[in-house]
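Complex shown without one protein chain; remaining protein chains in place.
Take a look at chain A:
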Amino acid sequence: MNVVLVDSGGANLGSVRYALQRLGVEPAVSGDAAVIAAADRVILPGVGAAGPGMARLRELGLVQPLRDLRQPLLGICLGMQLLFDGSEEGGETCLGLIPGQVRRMPESPGVRVPHMGWNRLQSRRESPLLRGIDDGAQAYFVHSYAAPVTADTVAESTHGQPFAAIVQRGNVAGAQFHPERSGAVGARLLANFLESGVA
């Protein structure tokens, strides 16, 4: 299988590549639209802020090529946030593949932002992405912005308020947590994405 990791400048590129290698898959790392368009699976990693993340995709000429993909696409952390219409972080317009606005997580007593650590996934609907992942399984999150729970939410998590932890719409999916750093649960999500795509 031809898996391409989009070289979006995110600092977790290496970690995602190692996680795929642990699953026996050697991904190509590329910022080239033609290479990405020819992949069987595309993964958009990302750590950092929405502004620099989108700036990097524009610089590489990848905005429209990512929108045009028909094969399964998985965004991770910031990469998932970039799939939405826009982000409150810097008022950035994003890829618009999933409806909704990413917003800053509200702080309240005992609810600290960044949301950092292991939190539980609650299933919202059936999806091959959740195969073998129990309701209440824990995954590692580290982020300050989050997407709202909508019809596209496959699993939610709660930090003060519920937010989208796994999303899927058509060929496009996303994980707000870091599957590459979420032990067996994260490895399972990546394996599910590789095996069955998002259909």
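Things to note:
Convention: contacts are C-beta pairs under 8 Å (C-beta built on N, C-alpha and C of every residue); 3 or more make two chains touch, one makes a residue touch a chain; residues count from 1.
The definition used in the following text is that contacts and distances are computed from a predicted model.
Chain not shown in the complex: UniProt lists it as "Imidazole glycerol phosphate synthase subunit HisF", one of "Imidazole glycerol phosphate synthase subunit HisF", "ResB-like domain-containing protein", "tRNA uridine 5-carboxymethylaminomethyl modification enzyme MnmG" or "GntR family transcriptional regulator". Interface note: of A:P99, A:P114, A:G132 or A:G170, the residue touching the hidden chain in the full complex is A:P114. The residue touching the chain not shown here, chosen from A:N12, A:S30, A:T153 or A:Q168, is A:N12. Residues 11-15, 18-19, 21-22, 47-49, 78, 107, 110, 112-120, 138, 140, 142-144, 158-159, 178, 180-184, 186-187 are the ones on chain A that touch the missing chain.
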